[in-house]
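Every protein chain of the complex appears in place save one, which is left out.
When the chains are written out, they are named A and B in that same order, and each has its own residue count from 1.
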Amino acid sequence: MMDVGLSHFVVVSALLFCLGLFAVMKRRNAVGILMGVELILNSANLNFVAFSRYVQHTIDGQIMATFVIVLAAAEAAVALAIVLAMFRNFGNVNAATATSLKR
Amino acid sequence: MELLNLNIPSWSDLAYWRPEAILCGTFLAALLGDLIGRGRRPAISFVISVFGLITAGAYSVAAVLHGGAAHTIMGDLIIVDGMAAFFRLLFILAGLATVLFSWTAEEIMGRKRENKAEFFYLTVLMTAAMMVMAEARDLLMLFLSMEAVGLVSYVMAGYMRTSLRSTEASLKYVIFGAVSSGIMLYGLSLLYGMTGAMTFDGIRAGLLAGEVNGLSLLITVILILAGMSYKIAAVPFHFWCPDVYEGAPTPVAAIFSVGPKAAGFALMIRFFYTTLAAGADPSASAPLIELINWPLLMAVIAAVTMTYGNLVALRQLNVKRMLAYSSISHVGYLLMGFVLLTDAGLAAILFYLAVYTLMNLGAFFVVVALNNHIKSEELDDYAGIGFRAPWLGTMMVIFLASLTGVPPFAGFAGKFYVFTAVMDRQWFWLAILAALNSVVGLYYYFRVVKAMFLTRPAEGADTTPLKIHWLQYTVLAVLAVPTLVLGFWFGPLKVLADQAIGLLSTGM
Partner (left out) sequence: MTAADLIFYALAALTLVPALWVVGSPNIVHAGFNLLLTLLGVAGLFAWLGADFLAVAQLMVYIGGVLVLVLFTVMMTRVPQAREADSGAKRAILPGLFALGVLVVLLLVATGTHWGAPALTDAQPTTAEIGANFMTSYIFPFEYVSLVLLAALIGAAILIREPRGTEEDDEAGAAVETAEEEVQS
């Protein structure tokens, strides 16, 4: 087995990204879908930090990752507020049952 | 640690950024005004928002008249150039028209509605955020500005929070939006890894330096396109669009259909023409196009988008939904200009976007005005409405005819420029497909006109004339007159668009 290097991180993040994508497509619960989104965002962040260390040798990637964390928090706040509003109106959070709009 | 090589922005940078700064200030002032009014005086926020937008608009016009070269400001993260100045005007037009029109829209200002003031200052913030989207020149600002517009739009889509349709619209919007922006972020991270650069220029240099695998780059670009085509609602990331437009309050749908779309185009032009091409210059871009043939990819997306949007629009019986699909097909027309790698193509996009903003906002606003009275957007309920509100009906005819692209309306001039630019670069199959699509469009736009003027209302239906607020007439007239005039007197706008693009190629 070779020493841990950049490609190891890219592989881990690719696996995490695909698991996130899988969760997004498979889950019906809106919160479950958002968990998948968190996996995707984390995989991208992992890439940014790894590249910042191995490729660019500056801190830019880490700063990007910090902003992504902040925006993920803001997005989660808004998304979960919408989920709660939906729960209040529909009585569940199943993304597939919200079909008051035409196909 | 040394601070010497840090790039510290100076306060004087703000001189190039006045409209945006004013709008950010307007947002805070309107928010404060709402708090002072204890949430019961939406008029305070409304007045502050209108004044802020007008002031910012004045500065934007001044910046356009002043011309001037491109400036990279704020620590080289933002570029203010001719294209940014052009889009500023577009966004302010959309924001101001929406704020003014919403003042009399039942869906926002109805007696039972809450959070009225929030609508105005969120629109102002969205306008500012869209401007930043048109100015981003590195990956951080790209993602940040897209998320900013996204977050505000998610909230505005769910604005009528006790309405099932509105809640569902915002849920769909936020879920698809979060997923597609996550996918895009992953693509951005790969691009960063390949080139070791964050700025668009740096990325192009990294790509040109060689050693980039074409297949990897293709995958990366497809991932990034997921996020961008979501913003402009291009196939296959369009499916949120009809549901969101139908479910969201109509004034919100109106600004969604023009604002974020135009901002998405601005961002895509900046991103693709800086990183994956060397400006609007086919020969200089050749090595990059050899690496990845994204014009062909975009041409296919354009073809599928316009055909799909048109064919599905044919079946729609809800006017808002029909307009949503029609907006998808217009994205297809716009993307045609995007694949050409020429100044003419980009200028055609800008021209078309300006015209599209006028006519699409107008069409949506007529729907708002009618919704105030008949509480419906179904085509059947529009029967004979043209006789109850003749002026409104006439304006709707103007907007729809312009959307169809028949002369002598502005939409025709827009289509004309796109088509000539496409023919110039010999993408004949694309031009033929687009021409066929325009003919299809004639059918479903005309159906609305037919319902309004040629169909008799059901027996016993209300036939009293509708009373339309003077503010609504004013805004509609401001949109309708240019839609008519630009059809034959399009020189000035064309010059403006050419100027904006000319500065773009030299600015890079």
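Everything below uses one rule, namely that a residue touches a chain if its C-beta (ideal position, glycine included) is under 8 Å from a C-beta of that chain, and two chains touch if they have at least 3 such contacts.
Every value quoted in this text rests on a predicted model; they were computed, and no experiment measured them.
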- Those residues of chain B that touch the unshown chain are 1, 3, 6-9, 24, 27, 31, 35, 38-40, 74-75, 77-78, 114-115, 118, 122, 125, 129, 132, 140-141, 144, 147-148, 151-152, 154-155, 158-159, 161-162, 170, 190, 193-194, 196, 211-213, 215-216, 219-220
- Message: Even though one chain is hidden, which residues of chain A still touch it in the full complex?
- Response: 1, 3-12, 14-23, 25-29, 31-32, 34-36, 38-39, 42, 45-46, 49-57, 59, 62-63, 65-67, 69-78, 80-85, 87, 91-94
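Here is the rule we go by: only the chains that are shown with their structure count from here on.
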- Rounded Å distance, chain A centre to chain B centre (Cα mean): 26
- Query: Which part of chain A faces chain B closely enough to touch in the complex?
  - Reply: 10, 13, 17, 20-21, 24, 30, 33-34, 36-37, 40-41, 43-45, 47-48, 50-51, 55-56, 60-61, 63-64, 67-68, 71, 74-75, 78-79, 82-83, 85-86, 89-90, 95, 98-102
- Residue ranges of chain B in contact with chain A within the complex: 139-140, 143-144, 147, 150-151, 154-155, 158, 161-165, 167-172, 174-175, 178-179, 182-183, 185-186, 188-190, 192-193, 196-198, 242-243, 246-247, 318, 321
